[in-house]
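Could you have a look at this structure, given as structure tokens, before my questions?
One chain of protein is taken out of this complex; the other chains stay put.
Note that the chains are named A and B in the order they appear, and that numbering of residues resets to 1 at the start of each chain.
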């Protein structure tokens, strides 16, 4: 199953993936909905979230869904809207910290995506191309995110690897 | 020199590279030989190795060669077989831990590949795209693996970068 009008922007830290995903979303007609998974645990994150929100501008409505992303997609994925999920990595991180069942959450995400009736763009961080982390939790996270990326990439219409603000079309 | 019917799947953690390499191998006629370099040092690795072996199914014969990969390739690389090397990163890691001569081992690998008389598919982890590790041994490993990847990529017919279960053809 491939979800119509869906794309996935996968890239490294500060690769420009969110900006490119936003531009993709803004190219569709429809009310722009930003599904934000980021949670501010400290001043660094609070600043980053506020800066991103300001950068997006007033056309965007923000829906916070740190762990309940599938539910938010189901609720907001209606005709006349355009969804931007930013980002899957933070969602996975929030689930891991909440000790949630990652396989079940992934299933719920796929089923939510399958039911979407509007364009949907997903963003995520590629985190698996460095040295194996010392930390067991970081290794588990890396594995969870890797698996998540594979199933999302298999579900969407187009997949882009973002490098230095430029895209490599992968699918 | 380019080795006929040889391919190299390079990707991150949980990128799907082993699965894609396996599918490539299974597309050839011949007896499937899995050249396994992984060693189980702890429960996490034991589980992972057992899961991978079960996933491959009964068509595959597994040959363990944690450090003696070149010898295994020479012995098994005969007409009527198909070799899958999974993976070069673990081989390099085993060599580093055994304090082996990496340059000599790389030469032995290249010379084994040059003599192969059947299809051969190699898998490895790209580990060089993160922050420079604090740890000197990790830095040396990263350098060794990077050099190894370069010479292998220069030797095989096709090179694929695997991202989110999808391939980017690099060569």
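In the analysis below, a contact is a pair of C-beta atoms (placed from the backbone, for glycine too) under 8 Å apart; a residue touches a chain by one contact, two chains touch by 3 or more.
Keep in mind that this is a model prediction, so the values were computed, not measured.
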From B:4, B:51 or B:171, residue that would touch the chain that is not displayed: B:171
Option from B:49, B:63, B:78 or B:153 whose C-beta touches the chain left out: B:153
Those residues of subunit A which, in the complete complex, touch the missing chain: 11-16, 44, 126-131, 133, 138, 141-142, 163-168
Subunit B residues that touch the omitted chain in the full complex: 8, 10, 12, 126-132, 136, 139, 142-143, 145-147, 149-154, 159, 161, 168, 170-171
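The rule is simple: only the chains that are shown with their structure count from here on.
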Separation of subunit A from subunit B, taking each centre as the mean of its C-alpha atoms, in whole Å: 31
